[in-house]
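With one protein chain removed, the remaining protein chains of the complex are shown where they sit.
Take a look at subunit A:
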Amino acid sequence: MEKISKDQVKHVAHLARLHVSEEEAAMFTEHLSSIITYAEQLNELDTTNVEPTTHVLDIKNVMRKDEPKQWITQEEALKNAPDHKDGHFRVPSILE
């Protein structure tokens, strides 16, 4: 049995904001199932009393002073955008 169903794959694709064709959904179902099966070897290890590691440095909550700084201009912020108008990014309609 596959570890993940084609419907789950389509749901995950929606969460990840990816469009998948039927063929791609079938391929990802197969690939993700085999990767997840492989990953389940981690269950051989008892980790009940093990703390998770998020990253290896002993650094927490690095703060800086809340001071305004010159960074980029509005014009610069917009210059690589696929579409913009009147100083704003423009996107297709959100509401039907």
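The rule we apply is simple: a residue touches a chain if its C-beta (ideal position, glycine included) is under 8 Å from a C-beta of that chain, and two chains touch if they have at least 3 such contacts; residues count from 1.
We take it that contacts and distances are computed from a predicted model.
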| item | value |
| --- | --- |
| Among "SGNH hydrolase-type esterase domain-containing protein", "Methionine biosynthesis protein MetW", "MBOAT family protein" or "Glutamyl-tRNA(Gln) amidotransferase subunit A", the UniProt name of the subunit that does not appear here | "Glutamyl-tRNA(Gln) amidotransferase subunit A" |
| Subunit A residues that touch the omitted chain in the full complex | 4, 8-9, 12-20, 24, 28, 31-32, 34-36, 38-39, 41-43, 45, 47, 50-57, 59, 62, 64, 72, 76-77, 79-83, 89, 91-94, 96 |
